[in-house]
Every structure is written in structure tokens, then in C-alpha cells.
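Only a single protein chain was left out; the remaining protein chains are all shown in position.
This part shows chain A:
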Amino acid sequence: MASPDDLTGEPLSLYAARKGVYPKKVDGPFRRFKWAIMAVTLAIYYGTPWIRWDRGPHAPDQAVLVDLANRRFYMFQIEIWPHEFYYVAGLLIMAGVGLFLVTSAVGRAWCGYACPQTVWTDLFQHVDRLIDGDRNAQIRLANGPWTAEKIAKRTVKYAIYLTVAFWTGGAWIMYFADAPTLTRDFWSGEAAPVAYVTVAVLTATTFILGGFLREQVCIYMCPWPRIQTAMMDEKSLLVTYKDWRGEPRGSVKKAEKNPDAFGDCIDCNQCVAVCPTGIDIREGPQIGCITCALCIDACDSVMAQVGRPRGLIDYCTLDDAATEKAGGTAPPIRKTLFRPRTLIYFGLWGAIGLAMLFTLGQRTRLDLAVQHGRSPLYVQLSDGAIRNNYTLKLRNMELRPRTVEISVSGLPGARLWIDGGSRETARQSLHMPLAADSVTSARLFVVAPGAGPKRQDFTIAVRALDEDPRGDSETIQFDRPGGQS
């Protein structure tokens, strides 16, 4: 290869055209496992927004709903308000630690089975096989001239791509609004513009990423393989070609003539043919390998045909590979899975989950925020008493209307009222109705005798007058003349 500084020859090109990947159809335990995961993940993705969940008359009945307009997040029995976003942060941390756990235990299992890019690429590759035929037919068609048949097949295939992509985008928006209503509005042209834009963008990205970029996303665009590489160790499961068993390669015929000169690999290339990222696993672990294990299925079926033991290509850790190479027997898989590192990850993951569940159960669904009115800080009343104004924000996070009691303590002789009341009706505590699942703002007037410290801390408390009497309180200042600071 020419040095970049050598300008005498042909100019170097920084562009490499994609080599087509036409994975061959394969069957086996891992393929069936992948089918199952694809079915489950797609069913979750498309089906979840349609699950109904009765929350009573004051909240939507969609089980999973990110209600951006009203700033609520519903997930079955759990309702999260914007200020409780730390639960979402906690979920993200759990997802992160969960990926650490999975990666350290079973390598790039996420990439191979559950990543949306993998699932949709798999789906689109099945569409390819459905329309164009298996690997060889696909290659022939790709290299062949643009005949009427090719044009027809391409048209049908891209139409199916587009349909899948459209449904993908269409399902996404269902998480953000009532699914049946949005579906009706969407087709009658009455949905919000952002719904159409989102569907258009996601249709385009799915069409491009799943239909055309495919393994290039994993190899060139995604940061995750790089991070995973750093997180795997010699005890993480990898899809491994057991070269000590397979090499040197040779066909069955050659091996029959000279049994001692060849290993088990018959160089049939089936592992390359079925690979969805188009790599040769026999070159060793590499960034292009998403550990989908389809090459294991392919190799196992070939080994069965030629009467050799399965597992020439198999899940195997680097440690086990070294042991087996040296002629030893690898320890059972549970020893690989249950080791301090994975147990610590699992403990961490479980602890975060339990802590979140615990705090979810303990949450108070009535919340008070108080702001001291500052213009003016205090008001001199004609009988010598002093009035301070406060703005209350009362969050009733229960899905039912509630009546709450507001009271003050630590301020002797204090009387209070809210908008619509007056000093004549002022009491030591007052009742106030709160609408279901809403924030109520109110101005609180507090009158106290004029004699007292110029700045005094006292407590405003709110408690519900229903079956859940818990509430909230806040300590705040009461100001008197003489020290406006």
C-alpha cells in the first residue's frame, strides 16, 4: 500500500464502497432463539401502546404513555411527574449497569439479539429472502442487469421496506398520545404536525438504517461496540472459532486421503455465508462480530453432516479457549457466569431497582412549595398587626380530587386566608379543594401580631383529609417592620 506522502502514484481514496452482504438462510437453536426474541421485542414495541389500564376518570387509560403535553409519564400503576424525573434517570442507570452485566457475562449479546438495529436488519434481510430468494439468488440479482424482473422485485422490496419503516415510525408516536385517538386523527389528517414529522423522520431512518446501512451502523457508526470491547474481559463469552481444532482447513476429500494433516474445518465457508455483518469469524474476534451465533448454527449443521462433533464455532471465553488449546477441559458455564464481577454488577443493578421500588412505594402524593411574597415583604395593618403574603403551589398527584388542610405552626397568634377570603374569615387553619392530578396555585395571607422578631421562621403544613393523611410542610420566614433586608 502506498504511503500517504507518496504523491507519485494514483491518488489514495478515502472512500471504500460497501461490499454487499447477502446472508444465507440458516436454521438451528440460535436462529430459533433469535426468532423468538424478534417476535417478543417487536410485539412489545408495536403492542405496548395498545394496552389499556383503568386509572379512573381523571387520567388516561393507556398503560404506557409519555404525555408530553400534560407533563406526565404513565407506566401501568406508576405515574411520574416531571419533578420525579430521577426515576427515569434511575431506569437509565439500571439500563447502563444492566448492559455492563450482560456484556461482562455473555459478551455482545445485546448487539446480537436485542438491539433494534439488529432486530430490524434481521427483519429486512428476511424481506430480501422473501422477494429475491436466498443468498445466491440475491447476489445474482444484485450483479445482474436491470431487467424488468429486477425492477419489479426491487420495487416490491422497497415498498415492503417502506411499509415496515412506516409502521415503525407510526408505532413510536403511539407512546406519546392515546393510541386509538391518535390513529384516527392521524388518518383523518387531524393529528398534530409533530406526529407526522416524527413518523416521516422515523420512516426515513428505519428505511435507510435497516434497509441499506445495516452492518455499517454497527461497524462504523455505533459507539457501543467500542465501549463493550473495553468492558469485556477474558471471562466474557465470545463467539469463537476453535482454530486449534479446525486448522489446518481442508475439504472432506482431502482429509479422507490424509486424516492427520487436517483439522475439523472443512472450509465450506458456511459461517461466512450466513453472517449478517459479512465477516469471517475464523479470523478471530473482531468489531464486526455482533455475536448473533448464526455461524454456530451453520457450522453445527455442517459438522453433523460430515459426522464430526459440534462446536467448532461456539460460545467460548478467552480463558476457556486458552485452556482448551492447552488440552484441558473448560470449566462449566455457570462458573463463568457467576464470578465476582458479574455478581457485583447484578447486586448494583438489583439494589438500584429495589431502592427505586421502595421509594416509589413511599412517595407522598401531596406536595407543597411556598414562596414568600417580596413586594412588599410585609404589610402594616391598621390595628398594628402585620401581614405577609405567600404563594403556595400545591401538587395533588393522586388521581382523585382531595380536600387538604393548610395550617401554620411556630407563629403565635397567626391567622390565615387565601384568595377570596378576608381577615374577618381568617382562621388558624383552612381547608382547600384540590383537583385530581394537578397543581393548584394559591395566594396565602398570614396575619400575626406586630410584636415579635423582625424575621421569624415558621412552618406552613398541608395534609390531606382523606384515606392517605400524609402531607408536606415547608419552613419559611415571616417578616416584620424594622429590618427590611
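Convention: a contact is a pair of C-beta atoms (placed from the backbone, for glycine too) under 8 Å apart; a residue touches a chain by one contact, two chains touch by 3 or more; residues count from 1.
What we mean here is this: contacts and distances are computed from a predicted model.
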item	value
Protein name, per the UniProt record, of whichever chain is missing from view ("APC family permease", "Cbb3-type cytochrome c oxidase subunit", "ABC transporter substrate-binding protein" or "Cell division protein FtsW")	"Cbb3-type cytochrome c oxidase subunit"
Candidate in contact with the missing chain, chosen from A:T41, A:N269 or A:N389	A:N389
Per the touch definition above, residue among A:G96, A:P309, A:G328 or A:P376 touching the missing chain	A:P376
Contacting the left-out chain in the complete assembly, out of A:F207, A:Y241 or A:F445	A:F445
Residues from chain A at the interface with the omitted partner, ascending	373-376, 379-384, 387, 389, 419-420, 422-424, 443, 445, 450
